[in-house]
Every structure is written in structure tokens, then in C-alpha cells.
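Omission of a single protein chain aside, the complex is shown with its protein chains in their original locations.
Right after this comes subunit A.
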């Protein structure tokens, strides 16, 4: 039986991803490795012993004892503002994982892949994109990435670089950059019909983001004829109403 223990994790490096999100690289001695799409639990302990735990997806494939996360600041949140604003290189948190064996992409897989991410929901999808590149996989990927405005895009530099077999469509919800003809709005059927794969290609679909986004996108995929068992979802919370 595999036991998931809490391991000390030291921040090696933190860098701004957007004005409200930060990418954190931790060194975790003894880290067993992970699959693209899995997450970790992070535990913070105060001096008097009070603790808080939250889950965060890994943003990059396994790389020795390094674990990379990208965290969006939730205003008035308990954990995320600490991780994005307070934590400095050399500081320690605790981390356990990897967790989750369902929302994962394996490089041996041959089916085309559709990634649908909203906001910080891009994080586990980025791990899949990076895993594909690292493994030299030729499986065609399409990414539909819904963000408020161009400044909110994570990994913008990296996603601008050509990556053969990866098509990216940005879906802006508040303000689109000049030259983009699609009006700024939430994800709709046309977006998935045009930027996704036909259901007959039987792609594996990964949908991740805030609950409302995931509900909407998964329903649209069903409406387009994708089989429910090919639609994997990860909901980052918070509201379900």
C-alpha cells in the first residue's frame, strides 16, 4: 500500500505569471514523480500549530524533485494570497501527493486531445502540453483557453512559441485584443465546434476551471455528441450555488 506522506517543500523560485497569479517552483526531497494532470495538497502551519490545506495542480511534468505550481490570488482567501504574496525563496511549506489518477494524460495515449481551460484551469492542461512536448508525442492537441483579457493569460510567452500539432484558441470573456473578430463573451457551442474536434474523431476531452465554466463546457461537449466517458473534468470551486 502506497502511503502519501507530508513532505517538506522549499520554495526555490517564484515568478509572476500575471498580475494576480504566481508560478512557484518547490524542491521536494524524495518526490516520487507524477503524471500530467495530477495535483498536490499544500499544507501551511502557523506558529501556534494552526494549519490550512488546499489542492493545487502541477503545472509541469515530473522533473526530479522539483514541483511546479501556478496559483491565482483569490481576494480574501486563506491560502492563495499567502502563496502568491508572502512566500519567499527558502521558505517552507508541506506538500503531499501526487493525487488523482483520473484527470491525467499519458504520453502513450494515441487519441487526439481537446483541452478546455478557464482561468487557472489552464494549469493541469499546461502540464499535459509540456508532457506532450517532452515525450515527443505527435498526438494532435487543441487548446481552448478562456480568459478575461489578454493580460490574464498564463504562460503567454511559452504558448506563443510554435509547437507543431498544438492549436490554441483564446476565448476572451471581457475584452479581446485588436484584430480578434470573436466578440468577448463566455464559451459557446460555436467555440467548441470550431476550435475543438468533431465527436467522430473520438478525442479525449479535459475540461478544467471554475465550476460554472466546467459545467457549461462539459454540457456543450455533450451537445456536440462527445461521449460522456471521454469528457474528464476538474472543478476548482468555489461556488456551486
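The working rule: a residue touches a chain if its C-beta (ideal position, glycine included) is under 8 Å from a C-beta of that chain, and two chains touch if they have at least 3 such contacts; residues count from 1.
FYI, contacts and distances are computed from a predicted model.
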{"item": "Absent chain [UniProt protein name; select from \"Branched-chain amino acid ABC transporter permease\", \"Acyl-CoA dehydrogenase family protein\", \"Acetolactate synthase\" or \"DMSO/TMAO reductase YedYZ molybdopterin-dependent catalytic subunit\"]", "value": "\"DMSO/TMAO reductase YedYZ molybdopterin-dependent catalytic subunit\""}
{"item": "Identified contact with the non-displayed chain, of A:54, A:132 or A:152", "value": "A:54"}
{"item": "Per the touch definition above, residue among A:108, A:157, A:178 or A:229 touching the missing chain", "value": "A:229"}
{"item": "Those residues of subunit A which, in the complete complex, touch the missing chain", "value": "1-4, 6, 8, 41, 43-47, 49-55, 78, 82, 86-88, 91-94, 96, 99-103, 211, 215, 218-219, 221-222, 228-229, 231-233, 235, 237-241"}
